[in-house]
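As you look at this complex, bear in mind that one protein chain is not there, while each of the others sits in place.
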Amino acid sequence: MIKFDHVTHIYTGDREHEIVSLSDINLEIHDGDFIACIGANASGKSTFAKHINGLLVPSEGNVIVDDYNTRDKKSIWEIRKKIGIVFQNPDNQLVATTIEDDVAFGLENIGIEEAEMKRRVAWALDLVGMAELKDSEPHLLSGGQKQRVVIAGALAMHTTYLVLDEPTSMLDPRGRKEVLEIVKKLNKEEDITIIYITHFMSEAAEFKKIIVLDKGRIALQGTPKDIFGRIDLLKELHLETPQITKFARLLSENGLNIPPDILTGEEMIKELCLYI
Amino acid sequence: MKFFRNLTIGQYVHKDSPIHKLDPRIKILTSLLMMILIFLTESWWSFLIIGFFFTVNIWLSKVQIKYVLRGLKPILVLIILTLFIHLFTTPGEVIFQIGVIRMTWEGLSRGMFIAVRLFLLILTTSWLTLTTSPIALTDGIERLLSFFKIIGFPAHEIAMMMTIALRFIPTLMEETEKIIKAQMSRGADFESGNILKRMKNMIPIIIPLFINAFHRADELAIAMEARCYRGGEGRTHYRALSFKYLDKVFFMIISFTIALIIIINVV
Partner (left out) sequence: MFIYLENASYTYNLNMPFETKALDSINLSIDRGEFIGIIGHTGCGKTTLLQLLNGLLEPTIGHVFIDGVDIHQNKKGLKEIRKKIGLTFQYPENQLFEESIYKEIAFGPRNLGITDDLLDERVKKAMKMVELDYNQYKDRSPFELSGGEMRRVAIASVLAIDPEIIILDEPTASLDPQSHASFLTLIKNLYQKYHKTMILVSHNMDVIAELAQRVLVMEKGKIIMDSTPRNIFQESVEQLEKIGLELPQVTYVMHRLKQMGKEVNSGVLTIEEAKEEIFSILKVKKSNNEIF
């Protein structure tokens, strides 16, 4: 379990004024959770992500990962073993000159034996469907493939939580689908807890729970239907609603009796079939 | 103009051969020793032995000769130049003379000798880089340098820097090309003007390139930290190096060859 206990983060940085990027966040993330996190620019999403594995430590409050406090310098590597993190730009996360060496990078860092390392690398690459390209050089891969390699690098560490900070925003639709499919599979089959930050509302709609951040605070949390049902509030928070939900709302406002919180095309088709 | 699309890192040619399978450490050491010998020796016999040694080696490695020749190309001018300089500046028995320019037998022999020396030096490095992948090379260097760790030599850090440089060269090349094109689309001209003007024209390429590179470095550092990177201490290696039978055989051969060359030079 990951617990945010009254977490506030203030950037002091190089500028004169301080920026509050997280303010009094209280949150519990349970094992096996499948959570999306959305929010406008500068809502604190990335700061939130970096707090989970101690890349940033709170100015006030505590982040607890399975009994370890991220403030505690001694346990920080234990925490980072448990929490894999995937960032936005796939190019800037791959370190080694071949795919398998990159997946092994984290394992080398924590001193895993060679034989065990070989086993884990093969297993992780297989899980993300990149086994065939293990000898390939990173710059020859597509964006989606690169992100899958980054995910494999985390999996090889036997991570229990996977934090993804806008992993698809630089990818094409094909790459986006690849990454989302993998993430779903990992949650379902490997029981890995997922925290997925995105600005694609259609992606967020596929998660079990959504957290909406606004100006460093948790503005809303709930199921996708709870969240996207509140179009006006989302607009206030400078967030979009999935196109299909807008359509459902438009129809229901004009007198058609269908639920205004439809999220996917398939649901919409089912509803419309009742009338035409 | 997209030159770099399929550029592979380094000039490594992947083949399944005994030379490729050799421990990189032994190959690096062999190259180093051979280069020292090539520099020091004054005997044609040594060159003959070294030449023979690498010819057999390259033949065993199954790397086509055209790749070896490609490596020689950029240095060819230098070889010819040295040959000519020696040919005309060494005093001795004159072959022919036109005005002040004269060619001597000593010059010819000296020039040839230096040319062959340069040729063999290039052949040695080509042999190493053609048959050893960049990863194996950095691994080998790190392991060799770790002898000097005791005196505080940053072996791991240097190897890591080499790895990251190798990893990002293609990415940065692609980026450079994109920036050049983008600035050309804004009417920038990189082809006309004198040297000074051309240098000035490079600013719109260099500044964005640096800014992006710093940005990348920053993100990469964070990603590495998140993946538990904390320097070389306690680190294991995915590609463990160990001396196998083949390495031992090669070790015997190389020792024998080197001994032979030394004997020739001493006698």
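Read from first to last, the chains carry the letters A and B; within each, the first residue is number 1.
Heads up, the rule we're going with is that a contact is a pair of C-beta atoms (placed from the backbone, for glycine too) under 8 Å apart; a residue touches a chain by one contact, two chains touch by 3 or more.
Since we're looking at a predicted model, the values are computed, not measured.
Considering the full assembly, B:I211 is the residue among B:M161, B:I211, B:A240 or B:A259 that touches the omitted chain. Contact with the chain that does not appear here is found for just one residue of B:K62, B:H156, B:K178 or B:R239, B:K178.
One chain of the complex is left out; on chain B, the residues touching it are 1-3, 5-6, 175, 178-179, 181-189, 203-204, 207-208, 211-212.
Summarising the interface, chain A meets the missing chain with residues 40-42, 88, 142-143, 166, 169-170, 172-175, 199, 201, 238-240, 242-244, 246-247, 250-251, 254, 256, 265, 268-269, 272-273, 275-276.
Following the convention adopted for this analysis, only the chains that are shown with their structure count from here on.
Averaged Cα coordinates give chain A a centre that lies 43 Å from the centre of chain B. Chain B contributes residues 6, 8-9, 134-135, 163-164, 166-167, 170-171, 174, 215-216, 219-220, 222-230, 234-240 to its touches with chain A in the complex. Residue ranges on chain A touching chain B, taken from their complex, read 50, 53, 55, 77, 80-81, 85, 87, 89, 91-98, 100-101, 104-114, 117-118, 121, 137-140, 153-154, 157.
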